[in-house]
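Excluded from the complex is one protein chain; the other protein chains are retained at their positions.
For reference, chains read A, B and C in written order, and residue numbers begin at 1 within each chain.
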Amino acid sequence: MGEPFILINCKALSEGMGNRAHLIAEAAETVAEESGVRIGMAPVYTEIHPVSHHFRIPVFAQHIDGVPPGAYTGHVTAAAVRHAGAVGTLINHSERRLTLAGIEAAVRAARDARLESVVCTNNDPTTAAAAALGPDYVAIEPPELIGSGVSVCKADPGIIRRSVEAARKVNPQVKVLTGAGIQTGECVKIALELGTNGVLLASSVVKAPDPEKVLRDLVSLVPATRRVG
Amino acid sequence: MGEPFILINCKALSEGMGNRAHLIAEAAETVAEESGVRIGMAPVYTEIHPVSHHFRIPVFAQHIDGVPPGAYTGHVTAAAVRHAGAVGTLINHSERRLTLAGIEAAVRAARDARLESVVCTNNDPTTAAAAALGPDYVAIEPPELIGSGVSVCKADPGIIRRSVEAARKVNPQVKVLTGAGIQTGECVKIALELGTNGVLLASSVVKAPDPEKVLRDLVSLVPATRRVG
Amino acid sequence: MGEPFILINCKALSEGMGNRAHLIAEAAETVAEESGVRIGMAPVYTEIHPVSHHFRIPVFAQHIDGVPPGAYTGHVTAAAVRHAGAVGTLINHSERRLTLAGIEAAVRAARDARLESVVCTNNDPTTAAAAALGPDYVAIEPPELIGSGVSVCKADPGIIRRSVEAARKVNPQVKVLTGAGIQTGECVKIALELGTNGVLLASSVVKAPDPEKVLRDLVSLVPATRRVG
Partner (left out) sequence: MGEPFILINCKALSEGMGNRAHLIAEAAETVAEESGVRIGMAPVYTEIHPVSHHFRIPVFAQHIDGVPPGAYTGHVTAAAVRHAGAVGTLINHSERRLTLAGIEAAVRAARDARLESVVCTNNDPTTAAAAALGPDYVAIEPPELIGSGVSVCKADPGIIRRSVEAARKVNPQVKVLTGAGIQTGECVKIALELGTNGVLLASSVVKAPDPEKVLRDLVSLVPATRRVG
C-alpha cells in the first residue's frame, strides 16, 4: 500500500496514549486492510515500541534529531526509533521546529536509517525549500488553520496548489501531504484532487469517541483506482 | 534502597541501546541486589517501556518537557514516561538545556506525576538556583570535565563542596549527585565523603565491555552503614 | 537616584523607535529630574548608542548573551552594550528566554562589565532561583498578566508578596521589580508597599500619546521619603 497515505499524529494528546493508542492503532489496521488505503500513526516516543510490536501499521516517530548515536542526552536518533519499530518520522512539525541545518541532517539521518521522512512546512516558500532537501514527503500545514477546525482544502485550496507546484518544480520526486483541519472524507478527496498524496491529521481522529468510524469516513471517497488490492 | 544512588545515563550511545541496554539493566539489577546500593538507568525514550517491564531497576527518562498532555508534537511529557514505566527523570542535562521557566515547569510536572527529578547544573550558582526549584536531586557536572575522563572529585573537589553547600543553604531537603568523570569506586567514595548522595555517570559504565564488573567496582567502597540491609 | 526604579521596556514596538524613542527618553529625563525617582529605558539595541549619547537617563539593553567577545555572530555582548552607553540590561525577559546556564553566564558577564542586571521571572520558584544567581534585580512578570491590561498588584498581590519573600530568603541583597500590567501611580504605590523596589513596564508608557503625562502620573504617589532630594 503506497498511496494515498493518511498519517495520524497523536501529538502528546492524552487521548492518543496508552489504551487509546492501541485503540487507534487497531482502527488504523482494520480500516487500512478493508480499504486498501495506507494508514500510519505517529505515537509518542515511548509507545513506538509497543504499538509497532502489536499492530501491522506503519509507525512513525513525531520527530528525530539529525545526530548520530553518541553523547546526545535526551535526543531522539533515527537508529533508536528504527530499532523500536518505526518505519518513518515527522520532521520539523510546527510544534517542534528545527533549524534548516537540523532539518537537512534529520532528513539525511532518516534516509541512512531507511526511515521515510515527512518534513512539515508552513507556506509555499518553505515547502519548496523542504523539497530541495529530498525528503519522501513534505506536509503543508498553514499555521493559521492548525487546530482551527477549518480544513485547509476548503479555506484555501490555493496554498495547497501553489505548494504542490513549488515542491514539484524543485523536486519532482517529493510527495506532498495536506495538513491542518482535515476532518472528513470530503477533505481527503479534495486533498487528492489538488494533487497531494494524502493527509496528515491529528485531533479529528485522536480525539474521536470512535476513531474507526472517523477513519472509515476519511477513506470513503478515495477513488477505487487509487486503492491497493 | 534510597541511597547512595548511582544513576547511569545511556545518552544516545549505541553501546546503551537494544541488547546492550538490556545487558546494562541486568548488571544494574544484579549489583544493586548484591550491594544494597540503589542503581538506576536512563535509557533512550523508546527503551523506557521494555527496560522497565523486564528489569527491577528504577528507570529514568533523560529529559521531560514541562508541558501538560496536549498539542505538543515531539515533546516528552511526564505522563508519557510515567506510563511507560519510568520512576524519575533527568532535567536540563548539559546536552539538553532548558530555559529557567522550562526547568521549573518540568520539576513541577515531574512532582505532579510522582516522578523523581534530577536537575543537572554546571557550577555552584546554577546549583543554588536549581535547588530553589525544589527538585529531588541536583546533579553537578562542571562542563570542563564532561567526557574528559578526569573525575570531578579528583580534579576539583572544591566545586563539589561549594555546590553542596550552596544547594543546602537554599534548600536543605535537596539531594546532590556528583557528575562528570566518575569512573571507579574511589570516585564514588570521594563523592559521598564530599557530602553528595551519589553519582551520575555515563560512558564509564555504558561503554564498558563488562558493565557488571564496572558497577561492582563502583559500589565496592560504599561504607556498609550506607547500604540497605 | 537609587530608588524606586521605573524601567521602561520599549520592546520592538514601533512606538518606541526612532523619534518616539527620543520623545520617551526626554520625558523620562524630565520627570526623573522633577520627581527624584529614577527612570530608565531599554530601547532596541540599535538605539542604545544615540539615546545614551543624547539623554541623561540610565539606558538598559533588552537582553545580553553571556558570551565573551569572540566568534558569536548576531549575539549581544555585555562589552558591546556597555561600549554603546548602556548601564544595565534585562536578562531572560519572557519574550527572550534563556537557559539557566545562559542566565547565570549573562548575570556574570553583566557584573564583569559593570552593568546592572535585571533578571525576569514568571513565578515565585523561578524568582527564588534567579535571586540565587546574584543579579541586581529580579523582575516578576506573571505570564497570565503580561499585556492583559490588568495590574499584577491588583490582580494578585499574593504572587508579588511571595516572590519578594522567596527572593529575599535566598538572597537578601537582591532588589525586586514588579512587572506586568503597571499602568498608574496607584500601581506603583502598591508595588512599593508590597516590598518591591520599583516597576518594569512597557506599553502603558511606550504606546501613550503623551509619555511624559503617564510618567508624571506613575511617580505621583511615590512617598517623598523615597525620593532623592
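Going forward, a residue touches a chain if its C-beta (ideal position, glycine included) is under 8 Å from a C-beta of that chain, and two chains touch if they have at least 3 such contacts.
All figures in this text were calculated on a predicted structure; none of them were measured in a lab.
The missing chain, though absent from the view, touches A, C when the full complex is examined. When you scan A:122, A:151, A:178 or A:197 for touch with the missing chain, the hit is A:122.
In the complete complex, the residue from C:81, C:119, C:140 or C:164 that touches the missing chain is C:81. Of the listed positions A:97, A:114 or A:213, the one in contact with the omitted chain in the full complex is A:97.
Residue positions on chain A in contact with the hidden chain: 92, 94, 97-104, 107-108, 121-123, 125-126, 128-134, 166, 170, in rising order. The chain not shown here touches chain C at positions 9, 11-14, 17-18, 42, 44-50, 62-63, 67, 69-77, 79-81, 83-84, 90, 93-96, 147, 202-203.
In this section, only the chains that are shown with their structure count from here on.
If the chains shown are joined wherever they touch, the resulting network is a simple chain of contacts running from one end to the other without closing. Chain centres computed from CA atoms place A at the largest separation from chain C.
Of all residue numbers that take part in the contact between chain B and chain C, over half occur on both sides, making this a same-residue interface. Chain B and chain C have centres, each the mean of its CA atoms, that are 37 Å apart.
Look at where the CA atoms of chain A average out and do the same for chain C: the two points lie 44 Å apart.
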